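Let me begin by presenting the structure, written as structure tokens, before commenting on it.
Only one protein chain is missing; all other protein chains are in place.
A, B and C are the chain letters, set down in written order, and residue numbers restart from 1 in every chain.
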Amino acid sequence: MTNLSVNIAGLTFKNPVTTASGTFGYGDEFGDFMDLGRIGGVFVKAVTGSNREGNAYPRMAETASGMLNSVGLQNKGVDHFIKEIYPRIKDFDTHIIVNVSGSTLEEYVEVASRINELDKIPAIELNISCPNVKQGGMAFGTVPAMSTEVTRAVRDVYKKVLMVKLSPNVTSIIEIAKAVVDGGADVLTLVNTLLGMAIDAERRRPILSTITGGLSGPAIKPIALRMVWQVHNAVNVPVIGLGGIMNATDAIEFLLAGSSAIQVGTANFIDPAISVKIVEGIEAYMQKHGITDVNELIGGLRTE
Amino acid sequence: MTNLSVNIAGLTFKNPVTTASGTFGYGDEFGDFMDLGRIGGVFVKAVTGSNREGNAYPRMAETASGMLNSVGLQNKGVDHFIKEIYPRIKDFDTHIIVNVSGSTLEEYVEVASRINELDKIPAIELNISCPNVKQGGMAFGTVPAMSTEVTRAVRDVYKKVLMVKLSPNVTSIIEIAKAVVDGGADVLTLVNTLLGMAIDAERRRPILSTITGGLSGPAIKPIALRMVWQVHNAVNVPVIGLGGIMNATDAIEFLLAGSSAIQVGTANFIDPAISVKIVEGIEAYMQKHGITDVNELIGGLRTE
Amino acid sequence: MEIKKTVQDLTVVSNISLNKRHFLLELVAPEPLPMMLPGQFVQVLVKDSPTTFLRRPFSIHQADHRRNSIILLVQIKGEGTRHLSHLREGEKLNVIYPLGNSFSLPTTKKVLLVGGGCGVAPLLFLSQFLNQNSIRPTILVGFRTKEEVSEIETYAKYGEIFITTDDGTEGEHGLVVDHSIFQKDHLPFDKIYCCGPDAMMHAVARIAKMQEIDCEVSLENTMACGFGVCLCCITPTDRGNERVCVEGPVFNTKRLKWK
Partner (left out) sequence: MEIKKTVQDLTVVSNISLNKRHFLLELVAPEPLPMMLPGQFVQVLVKDSPTTFLRRPFSIHQADHRRNSIILLVQIKGEGTRHLSHLREGEKLNVIYPLGNSFSLPTTKKVLLVGGGCGVAPLLFLSQFLNQNSIRPTILVGFRTKEEVSEIETYAKYGEIFITTDDGTEGEHGLVVDHSIFQKDHLPFDKIYCCGPDAMMHAVARIAKMQEIDCEVSLENTMACGFGVCLCCITPTDRGNERVCVEGPVFNTKRLKWK
């Protein structure tokens, strides 16, 4: 029997495959394509203190093996989430984790404490790394002292598993990771998108309304893998890795580099059933290599 | 008549297309494929104080729309460059610019002052951004105070055009750019490679002997473009842009974002005549759009 | 009524070039076609094209339940569509469908369809649908030039057809909105359906508004997912930013907050 389940900060995931915030809606949009019960967890779209319309369009640009987005945290706010969305998704047979976003420390704290009341949400993922909002967002995730501060403030009000999602747009991911752990994070998620830009040479204009946006997809995988590996070797909390995972092989690479679980992001757009296929692919790999427990893969990179 | 020539810190390039250090050898390797006289300049392979064997193999990993390398500045040192290579390349009908690398401030200064003596080398490119050497290299390019210091030390001994090549592995490229300009740089080149990693899931091992390496190619273009745009808007010295340029359209995007010239890197491996094709493509674009002077394109992005 | 979305490998049964820039791609499904409505679209995976990372959206041009196939009308724009133009009979194409909302069923019989360029794509399906509901629409379609005028006999089966070409080589000379149909103070229509370039849809919407005619447009937008989860494809409406791929692509122009 192969064991696929992983324990992350006391929370058991039936397998290490989850889906990334902002790329999986609230999960129910995937009902036609796959059985949510087959994956370890769903990180739902960012929730902020109140309604946000996000950025103007165009919000998307395709790039080589990737895409830029500048959605800008469009969502209807935490009240709406609690009243309208939570009841609809709370009984899914998988962990539902809320991506908590904001522009100010107070907003993060408010949203986190509201989500804390929801029985069926076992964890939040604090998004201090969104490159698409003018204030706050990424700033909290690029200055170590601010990272510690916002994490600590949320830690004070949030009693369940606190995950913090890091920005790759930094000189030293290790420094930020340590700052966030100092603030009381139970788990680190990395990476969010890299700040990029696309230009339409014919029209001589930026493609995105916001000029710059967040780069995701296979293009960023080497950078994400490197950061997971660095952080895994530098801190003592579990890491959830993501960035360009398109198939089971990619997912296994992240496990080997030290991810206790992985998130599938942009790949969901290309194949909405890919997360289940990744679960199956990991299982097949384990069988082929005679591995009975997926935990053997985590951090199992051989570097001697 | 279309004018393709650009003036960068007093140096006239016949056109804005040059080739990136480490991807074009010393130029003469391309003699079978193209006429070097057709391009604006050649940035030759890194030169250090003494002979370096570089890193162990494997040094290369292919990634989605890109590649990782960990060559590690293999070269035979500045003496060998002056005696054996310079005579062979000095009379090419294009600007030959030397990429000056090192591990210590003293090494940078030594190499720069030696190259200063060479009549036919009108500029150097100070490489404070190589991710593939343990000491020095990238460190000089990620800490603002160190960037200023090394630039200033080289400025003191180097009398011709001083270009400094920046690392994209930083939280704020603007901060580093300003630090380097403070140190006396005439021109900024950006970007060098992004630090990444690749894993062979079957063997459960890193692909590179050095575990991490530098990511180049179209995958990084959105990040490079963004940085060029940011720096162009923040400093008053010319910028030479590169990162994933594969064709004339990519090159034009970099010009629009604020590059006074561009460098072609990894693309040389895929099509060794690509730099000349890019010159032709820029000309065709200008004709199509009724642009008579390439300088109109530089920084010509419309963002209102 | 919820229409179930599905991911399927469809098989190319024919790929017919209409002219240099347009072709018709007929795709047969391995299972009975899902229920589909005019205005809905498909998201196509373009394999083997290094520069095409995301899927490409195309309106359903025709749905033939007897042949169990759908037809796309595609204009070659960039790498993705160029690749599709080379597909051969028997090759597979991975498709997510049906996506988006649809044109509403009109409450009137006096209906005008207006299309330009590849924006005509959904109008054939819509014409058939209207016929099934005993409505014979007036159909006005604009092309660049005579060489690109195509499928006219097909449209003519479902309604009265008028043509413009930008260069006057066939039908009336000029843009669609310059057509004599619009040169009246009181247009004999209670409903307009429109699909084409943005500028055309804006112009038609303006006429419709002036004459107080109900008007629906099918919008394009840059899409990453096509099924509502990425929030990349929004358009500003009276209910805030709505998703073109779920709340659209068809919108009543009254609801749109156009720039």
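Note that a residue touches a chain if its C-beta (ideal position, glycine included) is under 8 Å from a C-beta of that chain, and two chains touch if they have at least 3 such contacts.
This one's a predicted model, so the numbers in the text were calculated from it and none came from an experiment.
All shown chains touched by the missing chain in the whole complex, by label: B, C. From the options B:59, B:114, B:155 or B:178, the residue with contact to the unseen chain in the full assembly is B:59. For the chain missing from the display, the contacting residue among C:50, C:78 or C:188 is C:50, taking the whole complex into account. Residue B:22 is the one among B:22, B:40, B:144 or B:241 that touches the chain not shown.
Although one chain is not displayed, chain B still touches it through residues 22-25, 29-30, 32-33, 45, 51, 53-54, 56-67, 69, 71, 74, 217, 266, 268-273. By the touch rule set out above, chain C reaches the unshown chain at residues 47-50, 52-53.
Note that only the chains that are shown with their structure count from here on.
If each chain is reduced to the average of its C-alpha atoms, the one that sits nearest the average of all protein C-alpha atoms is A. Mean C-alpha positions place chain A and chain B at a centre distance of 34 Å.
Centre-to-centre separation between chain A and chain C, using Cα means, comes to 36 Å. The set of chain C residues that touch two or more partner chains is empty. Across the assembly, chain B contributes residues 65 that each touch 2 or more other chains.
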